[in-house]
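With one protein chain withheld, the remaining protein chains of the complex are depicted in position.
Right after this comes chain A.
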């Protein structure tokens, strides 16, 4: 038992090295995309966002809904779902746990 633990402990540095070499290029790809796509909006972009929201509401009111293609509608639906999921991630952060409230 003790020998097995010693062997495992001796293997840990090489395992860590393998993990690092595996994840470095993937982290680089992630960072390459995240730097552009996942940044929070700068203060200059917020008025543009408000404009975008109001044009969306106007298009709902003017009945342009009947003219979107199904492909566009599905894509917009997926984007809306993704935005909703960020709410649940925020809730997990706020309650300090992933599953359930730790009361």
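Definition applied: contacts are C-beta pairs under 8 Å (C-beta built on N, C-alpha and C of every residue); 3 or more make two chains touch, one makes a residue touch a chain; residues count from 1.
We take it that contacts and distances are computed from a predicted model.
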Q: Would you mind picking the UniProt name of the chain not drawn here, from "Metaxin-2", "Auxin-responsive protein", "ATP synthase F(0) complex subunit e, mitochondrial" or "AP-3 complex subunit delta-1"?
A: "ATP synthase F(0) complex subunit e, mitochondrial"
Q | Option touching the unshown chain, where A:20, A:65 or A:92 are the choices | A | A:92
**Q.** Of A:13, A:40 or A:66, the residue in touch with the unshown chain
**A.** A:40
(Q) In the complete complex, the non-displayed chain touches which residues of chain A? (A) 29, 32-33, 35-37, 39-41, 45-46, 48-49, 52-53, 56, 79, 82-84, 86-96, 101-103
